[in-house]
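Chains shown are a subset, placed as in the full complex.
Per-chain residue numbering starts at 1, and chain names A and B are given in the order in which the chains are listed.
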Amino acid sequence: VIATSYRVIYGDTDNMGVVYYANYLRIFELGRNEYMRARGLTYREVEARGLKLPVVEAHCRYLRPARYDDLLTIETRITRAKAARVSFAYALKNEAGELLAEGHTDHAAVGDSGKPVRLPPEVIEALAAEEA
Amino acid sequence: VIATSYRVIYGDTDNMGVVYYANYLRIFELGRNEYMRARGLTYREVEARGLKLPVVEAHCRYLRPARYDDLLTIETRITRAKAARVSFAYALKNEAGELLAEGHTDHAAVGDSGKPVRLPPEVIEALAAEEA
């Protein structure tokens, strides 16, 4: 599990005084970017190898609201990295350690042509280090 | 089912040349706003009655990419409106009628105090008209 901090800005919130529901997916993206950086293989580097990992499914459960200026922690882990599919799971917590939201994203592996490809062994190895 | 149109702007897209995955949830919101307006009870009016419907779960499957300037149709229907819970289902299509994404959102009914409340009969009646 890789933990990343994020402080909520006004632009993340909505009329209800809480973080807008779509913006949790931005925070999940931050989590997986930093997960990959911590594993030594940034998503920018993955793309430089001609591989893309577009999201094919996203899910989020909203348990407690996040508010303006809250300092959040996004805990990211990988739950699958094989064949042509990668999955991440996320847990978003506030400073008191309370769980605010949890979710997952599933990603396809596609080549520059947009066709599905198998994940190269070194990518699987980097991403899935945790599972070993 | 209520169908609403939305044309993709540059601000919806990302570095991959497609609509960013979080922005589909914005388009889903547009769909449920217009669903409620078509049923004669806008979400603004729901809030004016002291009722809020925060999202407690969101899910999206991404099938084909939506791109800049695409004219999309978001088809919205209600799948549940009882007790203290409302659920919407969404299908996003392009001009050729191809399904680009589908998803759902579940909403709790809460009062001004933030406490869960039962949906008033007239709200259920308006939202669930379709199911009758």
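Observations on the model:
One rule holds in what follows: contacts are C-beta pairs under 8 Å (C-beta built on N, C-alpha and C of every residue); 3 or more make two chains touch, one makes a residue touch a chain.
Because the structure is predicted, anything quoted here is derived from the model rather than measured.
Total copies of the shared sequence across the full complex, per this structure file: 4, with 2 shown.
Everything below uses one rule, namely that only the chains that are shown with their structure count from here on.
Computed centre separation for the pair chain A/chain B is 23 angstrom, with centres defined by C-alpha atoms.
The residues of chain A lying in touch with chain B in their complex are 16, 18, 21-23, 25-26, 29, 52, 54-63, 65, 105.
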